[in-house]
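Here the complex is missing a single protein chain, while all its other protein chains stay put.
Let's look at chain A:
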Amino acid sequence: MTALLQHPGYDEERLKGVAEKLPCREVQAEMLLSLMGQPHQYSYPSILIYGHRASGKSHVMHVLMKELELPHATVSCVECVSIALLFEQVLLSFFGCDAPSLLPRSPSLSDFVRVYRQQCSQSPAKQTRYIVMEKAELLRDTDASLLSALLRLQELVGDNVTVILLSEIAWDKFRPNTGCFEPLLLHFPDYSKSELQQILSQNVHSSYSAGFYSAYINILLGVFYSVCRDLRELRHLAALNFSKFCEPLAEGKVKETDTHKLWKHIEPHLKKAMQTVYLREVSSLQWEQMQQMEEEEAGALRGLSAHTHVELPYYSKFLLIAAYLASYNPARTDKRFFLKHHGKIRKTNFLKKNEKTSNHLLGPKPFPLDRLLAIFYSVVDSRVAPTASIFSQISSLVTLQLLAQVSHDDQLDAPKYKCAVSLDFICAISRTVNFDIVKYLYDFL
């Protein structure tokens, strides 16, 4: 595989080093090398490399630049809140620390090109200079002319410079209205399952055999591959869960080759990881601590969204339940649910509901305060007086973001609210007060 990367412009030894650091990306590295050509030749003015996250775009560029020692400037567009930062970074990387100080305050593109030309006439490029811009899709949000100018930077400054843009988004969504200099498009395809296996197996710990580790990776991919193919996430998960995987081995219960038993042991653990660590509900530190604890103590791992976190006063719970009912039941059905004697309801179109208009699919609807209180009084079993404490509980629910205020702040006499909790949350709350909410919901009739 190392024989693939050959180029007379670059040192053989260095190319071998490059090939070792880029598993499964030889074809792309080869393509890039041939586009870059010999160091003193001009390359294509701009190249756009697109591909999924963690498909190796930045990694390949960094390895190529470092190993072959090419003059380059790496800029991440996330850091460049203002374009001055971008210009300073480029000038610093190419011309040393004195160059950025030549830029005026809040420099424009025109200033940047002028200073670049000046510096370039003093120190012309002997090799192609590269500007690598990561997360290039953020360039669309800046000044419209910045992207067009960067794509033809070679022409504007008259120097041997190439701009390489790395992005997750396809070029079609980048193109400015009146067109621009089209960059060369290179696609970095996603890793296949076997390639992922190969790359992840490289992180094997020295005390375990390669076969054992690749069996582990196989099991991990079996659980997570259908959900996520991001190499970074998978690597993180592999590192976190490996100690748990080795537990039965350390305890002496199973041998290294007993893959079935190991699988049975680790699989529920990985499924739990999918609901917690993968979703970042639980931090990695908490996860590791949990793994240390015994089975019984581990029990319920509290995620960030877990409802057990919130402890509400008695009437607040009923207010929240009333708000949920007000949001998800249409107003005309209130009579049926909340009046003691509602009489016969004719079974007309009233009860027929289209699946699309099920309120649980469309989202909560806003309701006025009066309706909330009306439902509240009918839902609460004891007699409650409309005191200020009840009203203040409504405001605190808004602060907790369990209710959202929809009306304008100026409207004091008829505020409107919307309920912002999920069905699971409200079911759990109503269970704590012994209230059967499902009976009162229109969608579950």
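What we mean here is this: contacts are C-beta pairs under 8 Å (C-beta built on N, C-alpha and C of every residue); 3 or more make two chains touch, one makes a residue touch a chain; residues count from 1.
Heads up, the rule we're going with is that contacts and distances are computed from a predicted model.
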Name per UniProt, for the chain absent here [options: "ER membrane protein complex subunit 1", "Protoheme IX farnesyltransferase, mitochondrial", "Origin recognition complex subunit 4" or "U6 snRNA-associated Sm-like protein LSm1"]: "Origin recognition complex subunit 4"
Residue among A:96, A:211, A:363 or A:386 that touches the chain left out of view: A:363
Options A:114, A:236, A:265 or A:336, residue touching the unrepresented chain: A:114
Contact partner of the left-out chain, one of A:270, A:394, A:420 or A:437: A:420
Given A:15, A:61, A:149 or A:262, the one touching the chain that is not displayed: A:149
Contact footprint on chain A, counting only the chain that is left out: 6, 8-9, 31, 34-35, 37-38, 41-42, 44, 50-52, 55, 108-110, 113-114, 143, 145, 148-149, 152, 155-156, 168-173, 178-182, 184-185, 187, 189-190, 192-193, 225-229, 274-275, 278-279, 281, 305, 356, 360-364, 404, 406, 418, 420, 422
